[in-house]
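One structure, pasted below without further comment.
Only one protein chain is missing; all other protein chains are in place.
Going by the order they are written in, the chains are A and B; count residues from 1 in each one.
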Amino acid sequence: MSLLETRDVVVDFPTSDGRSIRAVDHVSISLKPGETLGVVGESGCGKSTIARAILQLIRPTSGSVVLNDLELTDLKGRELRSLRKQMQMVFQDPRGCLDPRMTVGALLTEPLRVHKLFASGERKLRAQEMLERIGLDARFMSRRPADMSGGQQQRVAIGRALITNPELVICDEPVSALDVSIQAQVINLLGELQRDLGVALVFIAHDLAVVRHISDRVAVMYLGRIVEEGPTDELFENPRHPYTQGLIASIPQADSDARDRLQTAQRLAAGDLPSLLDPPSGCAYRTRCAYAQESCSKEVPTLREVPNAAQRVACDRWEEIQAGEQLEARR
Amino acid sequence: MSAALLEVNDLRTEFRTKDGVVRAVNSISFELGAGEALGFVGESGSGKSVTALSMLRLFGPFTDARIKGQVLYDGRDLLKLGGNEMRKIRGREIGMVFQDPLTSLNPLMPVGQQVAECIRLHESVSRDVANRRATELFELVGIPDPKNRFNDLPHSFSGGMRQRIMIAIAIACKPRVLIADEPTTALDVTVQAQILLLLNDLQREFGMALIMISHDFGVIAATCDRVNVMYGGRIVEHAFTEELFRSANHPYTEGLLKLVPSLEQRRGEQLVPISGQPPDVFEMPRGCSFAPRCPHVVDVCKEKQPEITTLGPSHGSACWIAEQRRLPR
Partner (left out) sequence: MLSPVVLLLLCAVVPDLFQLHDPQHQNLRARLLPPWSTSSDGFHPLGTDSLGRDLYSQMVEGTRLTLTIAVVATAVGGAFGVLVGLVSGYFGGWLDRFLGRLSEAQTAMPMFLVAILLLSLLGPSVTILLLVLPTLLWPIFARVVRAEAMRLKEALFIEASVAVGCSTWTLLRTHMLPNIAPRILVLAVIEVGHVMLAEAGLSFLGVGVQPPDVTWGLLIAGGRPLLAVAWWLTILPGVLLGVTVLILNLLSRQFERISGAAG
């Protein structure tokens, strides 16, 4: 029973000279209640766009987004607004997403006011409860965002997103703008709150290690498409798509193999990301792929199931490649 | 080890702002040998970027910065040089690569010219020779089709390519030291890998020393022989890279290493955060700057600033209980 299901969502943006950019290209994902889906990818992969498309902050050009059996793309105005108490978002920029003129108390109670939840007196109580839950002292109630650090601001943003007890929260790079030592605090908080409230998370990040830490399943996006998707540990231990492999190898780790891994990364993910204005035909990854062949430029590979695993890969040749690599390794 | 190429002694940098005095760098001392790669790791506010800018005296006319101490390059104190002499050092002896290639490149000047300009500033060569060398540099740093892209403007390049251009400018005159300040932070991770490898290759090829500044331990691990860990304007630990990862001593280093989620870590394991906030730059604590957040703090930590305890060849930790922490646990 899925909480959220998107089917073939496409988001096109018109450019100033009449052309258009396909930011999201037939993306289908599903999410069970209480589950965490990590979405990773680099610039231009469409992860932020799909986040907004799910919440209807940007309207998909085509495709369907179903939350609890309700088709979101059909909803407008009051109906859509009313549904927002079930689906919330945490943004990347903690300072920018909070109204600088409102106090923390007002920011926390606003979602309750907007959706007319609880009586006025009880709203304040809920806000105080949430303040404690997000690990902030009671005196923060009357503070304004400008007087708080990035980590504190993000906690408020998280509190705001969770105060209506939504079933789905989409986090768009929630810790990228924070210092490393604060990131851990916020990630732990998210994990805790998720467990306590049973909310489903879509966690978007470019930092693979963070995503691995918090997700049940991971989807890897490249140039608007999902190229691989599966349970977290499976995906990281046995990545099948060359891009996923390259991505994992590119993450510099604080260990002694660091330089060697980078060499591998360079081989698997050579060159630059193509421009969205002029994407490669067929498989979008072929311009950087170490295994690309003629056939890769002909058709767009579809996400296919991997036998005996809950994984899906969008590469027509992955079995071939894997067999080839194993042969190489044995030599 | 041969005489150090770069020797910094007791470097202190203060900014006078309308809200008070900020001691961004509070007594830093370190050495850099020829061809060596030294990393500076720390979070924002640790003073790592300011250290680099102080060494090259790159603060603009509107910043009231007071730099004290000694920065000995090849025996000469850079802080005592006059304007003209300093300009001969910048770009020629010591090159620098900045974080954001978009704002560091002149948006209106063709990229080839920007490299050629650097060459002609320091060497008296003709325009043609400079242009030719610029094209060669483009090839060296991996810019495809260098001849035809010579006259293109920065905005027509991707972030990774722009960073390569910046690197080309920085190494154009074959400096003996290259300072890279968060050179890959603004780049995608697969592009980052390429740039880091490029820096490594160039370092080997030209025998350059490298100072790599980053908040990312992984970046340091991939590029540096030795590391300085900075916190609150001071070096709290320094060691060979491998040794640091194996046996970090300072509680901050240890905390930092523990909370970076590693790819090996399976999901569900809790990250161990460092409690509290980075120090307020206007009001540094009296004793050890990390004391308010340290899980092992003792009384002396709050009173006096710790000096560096030597733990081994090239491994030092600025912690009052460094010795005790060294014992097998």
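Note that in this section contacts are C-beta pairs under 8 Å (C-beta built on N, C-alpha and C of every residue); 3 or more make two chains touch, one makes a residue touch a chain.
On a predicted model such as this, the values are computed, not experimentally measured, just so you know.
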Specify the shown partners of the omitted chain in the complete complex.
A
Of the listed residues A:9, A:53 or A:89, which contacts the missing chain in the full complex?
A:89
Of A:44, A:60 or A:111, the one touching the omitted chain in the full complex:
A:111
For chain A, residues in touch with the removed chain:
55, 57, 78, 81-82, 84-85, 88-89, 91, 93, 96-101, 110-111, 114-115, 146, 157, 160
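The rule is short, and it goes like this: only the chains that are shown with their structure count from here on.
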CA centroid of chain A to CA centroid of chain B, Å
31
How about chain B: which of its residues touch chain A in the complex?
43-44, 158-161, 188-194, 196-197, 200, 215-222, 242, 245, 255-257, 259-267, 269-275, 277-278
Counting only contacts in the complex, chain A reaches chain B at residues 42-43, 149, 151, 179-185, 187-188, 191, 206, 208-210, 212-216, 232-233, 236, 246-256, 258-259, 261-263, 265-266, 269-270, 272-273, 288
